[in-house]
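Would you mind keeping the following structure in view while I ask a few things?
One protein chain is absent from this view; the other protein chains keep their places.
Let's turn to subunit A:
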Amino acid sequence: MIMETRSSVPINNEWDIVQARQLGRQISREMGFGHVDQARITTAISELARNIYLYANNGEITIEPIVNLGKKGLKITSRDKGPGIKDIRLVMQDGYTTSGGLGAGLPGVKRLMDIFKIDSTLEKGTNIVAIKWLR
């Protein structure tokens, strides 16, 4: 994979969530994603950033255009040093929530994006990578 410019937004408060998704919207628009995919990417960023804010307090969202075998895509990385996730299969189920939410965020991001990888260690933190290919 060849990396182009990469942008990061630290997530410390609710306002940072808006900042991260605005950046995502801007980059996806510049890359030529259509309206629906722009909305998907922006929403996915919103979910990941809000999870950081809610469950880990602080973290970072990185947004970068990537190229893989001539295919262009947008890669979103969510990183935090929060409590981590014990049972990944459980949190990926629709409706599972520990905060009285809809429990739709993580399974939603998986459906919104083309590639979804989650890597979490208890008491160490959580790393999530999600990619959307440009069609």
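One rule holds for everything that comes next: a contact is a pair of C-beta atoms (placed from the backbone, for glycine too) under 8 Å apart; a residue touches a chain by one contact, two chains touch by 3 or more; residues count from 1.
One rule holds in what follows: contacts and distances are computed from a predicted model.
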Message = Missing chain, UniProt name, options "Protein FixA", "cytochrome-c oxidase", "STAS domain-containing protein" or "Monosaccharide ABC transporter ATP-binding protein, CUT2 family": which is it?
response = "STAS domain-containing protein"
Task = Specify the residue from the set A:59, A:73, A:105 or A:125 that touches the hidden chain.
result = A:105
Message = Touch as defined at the start, partner being the missing chain; which of A:18, A:67 or A:115 qualifies?
response = A:18
Ask   = What residue numbers in subunit A mark contact with the hidden partner chain?
value = 14-15, 18, 21, 25, 35-36, 38-40, 42-43, 46-47, 50, 94, 101-102, 104-105, 107-108, 111-112
